[in-house]
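A single protein chain has been omitted from the complex, and every remaining protein chain is retained in its original position.
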Amino acid sequence: MDNIVDLEKHFQDRIDAEQRIEPKEWMPDAYRKTLIRQISQHAHSEIIGMLPERNWLTRAPSLNRKAVLLAKIQDEGGHGLYLYSAAETLGVTREDLLDDLHSGKAKYSSIFNYPTLTWADMGAIGWLVDGAAIMNQVPLCRTSYGPYARAMVRVCKEESFHQRQGYEIMMALCEGSEEQKQMAQDALNRWWWPVLMMFGPKDDASANSEMSLKWKIKRFSNDELRQRFVDMSIPQIEYLGLTVPDSELKWNAERGHYDFGEVNWNEFWEVVKGNGPCNHQRLETRKKVYEEGEWVREAALAYADKQQVLRESSQHVA
Amino acid sequence: METAKNKTNQALFNVVLSLADSTLILSHRLSEWCGYGPVIEQDIAMSNIALDLIGEARNFYDYAAKLEGAGKTEDDYVYFRESKDYKNLLLCEQLNGDFAHTVVRQFFFDSWHIHFLDVLRNSPDETLAAIAGKSFMEVSYHIKWSSEWVIRLGDGTEKSKQKMETALEALWPFSGELMEATEDEKILIAAGILPNFEQLKTIWMEQIMSVLTRATLEVPTGKNTVQTGGKTGRHTEYLSYLLAEMQSVQRAYPGLKW
Partner (left out) sequence: MEKNKRDWPLWEVFIRSKQGLDHKHVGSLHASDAEMAIENARDVYTRRMEGVSIWVVESKYLHASNPDEEGALYESAKSKIYRHPTFYNIPESVGHM
């Protein structure tokens, strides 16, 4: 089977038969590229996503919240790591991927370019941002590339507490004082629309969707997942006694879904292009962290090299 | 008789609070690294240590609350005391600085912590013994982590060695406070509740020397008890900023549940 057409057919047959593709197997170049782009984008999102929550970690209003939030942010770091590892099975190094992030070539989820302004944002992020992420991620546990699917199984398993801790923060606020309720409503107002943007552009404007669906990297379209998220969130918002910042939102009995207003796609594309409130800040922070860590990484390698030489010379003596 | 017992109880409360404060403040400092570590794997490692320490702190606060018997919670101690009421070691509140500073601070602390807990595990005070027993296992990992990093950075590159030397010099004056007994601690040592600090001092020094030697680093020459007072509430300038940040939400909206 050396003819490219045969190879591609065999590949697509395996995908259609729900078989997982594993590292080192033959795969179309575009499949590999799409995966590297998507997995690394996902990994970067986890790492950058640590920053907005880190912003309130040191101000968490109880020891319990502090411990939970730290564990949660730490998990995000772990998820970034699983995903970088999955990407590395495709023949790129983490260093390459980070270089692309730092140069602005690689993207990450736009949601993390919004600021966290009050403690309630920790609730909104855990509940809504992680909730939307889970909705995107659960289907990825069955994505066609084996290492990615396995990383996602691990991620999803760990994420399950993230959303609950966020909702619990919101519940505490909504059961609290008038100021706390306002804080919760304000957070919902600011995060609702950006969260809906997390599902990506509308299906007819999504450049990568069609092939990704065919290759079963993706399993549902952006609009399908967005609708599902809205349907799921409304009862949760109602339970909290908060108001959705969308005047067009209403139940459509005929469709069996909520109708909702149009996302501000102009804002979406502006943030993607780098003009969101925190794009610059987030990226500069990551670059600085990476540069400041350089001497540590170098020193550890230098030490490992010396130890290696010592081991080898002692073997010669023996 | 009654007053002697009261005195011991008061001393015990102060010392437990001091242990709670030291582990909390160090945990807080480590948590400041979250998202800023030199490599993700180490970011995660530091968060793990911070989580262990916050767990230990909560156990101590819980015990302090029981001893005080005024119905306070851990959060009352953490969020509504000022700098002068905090009894943590000065070492713990020192700024993270660069990674070398954080590693050295941790190494000095762990070298004391592990041996302190090791003895405390057998304290006649059952609550202290139980807390120590749990944390001992966790801290065995902390000391491994910090010692290995001292060695890697000391025996790494010229640059890392130099940074380690700077950090050692900067933090050495704060390290003696670990083993310098306050009046309260003396009472508990005499009662056999706390380990003998003189012995701890010897073991600590042996640990420091052995690791620094492997790291090809020199033990700083000056006295290491130059900066003390944290355990009795006299702090460096850094603590009040840390508290201002940590307590800001609680202080802005007192009396609410979060």
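Just a few scattered comments:
We call the chains A and B, going by the order they appear; numbering starts again at 1 in every chain.
Assume a contact is a pair of C-beta atoms (placed from the backbone, for glycine too) under 8 Å apart; a residue touches a chain by one contact, two chains touch by 3 or more.
Predicted, not measured: the structure shown is a model, and the values here were computed from it.
Check A:E46, A:D75, A:D100 or A:E159 against the missing chain and you find that the one touching it is A:D75.
From the options A:L90, A:A184 or A:A300, the residue with contact to the chain not on display is A:A300. Contact with the chain that does not appear here is found for just one residue of A:R37, A:K107, A:R154 or A:K181, A:R154. The residue from B:K144, B:K186 or B:R251 that touches the chain not shown here is B:K144. If you put the missing chain back, the residues of subunit B touching it would be 39, 41-42, 44-45, 48, 141, 144-145, 148, 152. As for the chain not pictured, it touches subunit A at residues 22-26, 74-75, 78, 81-82, 85-86, 88, 93-95, 99, 150-151, 154, 158, 294, 297, 300-301, 303-304, 307.
We adopt the following convention: only the chains that are shown with their structure count from here on.
Computed from the mean C-alpha positions, the centre of subunit A lies at a distance of 35 Å from the centre of subunit B. Residues 47, 50-51, 54, 57-63, 65-67, 70-71, 73-74, 77-78, 80-81, 84, 119, 169, 172-173, 175-177, 179-180, 285, 289, 292-300, 302-303, 306 of subunit A touch subunit B in their complex.
Remark: subunit B residues 24, 28, 31-32, 34-44, 47-48, 50-51, 54-55, 57-58, 61, 74-75, 78-79, 98-99, 151-153, 155-157, 159-160, 163, 245-246, 248-250, 253, 256-258 touch subunit A in the complex.
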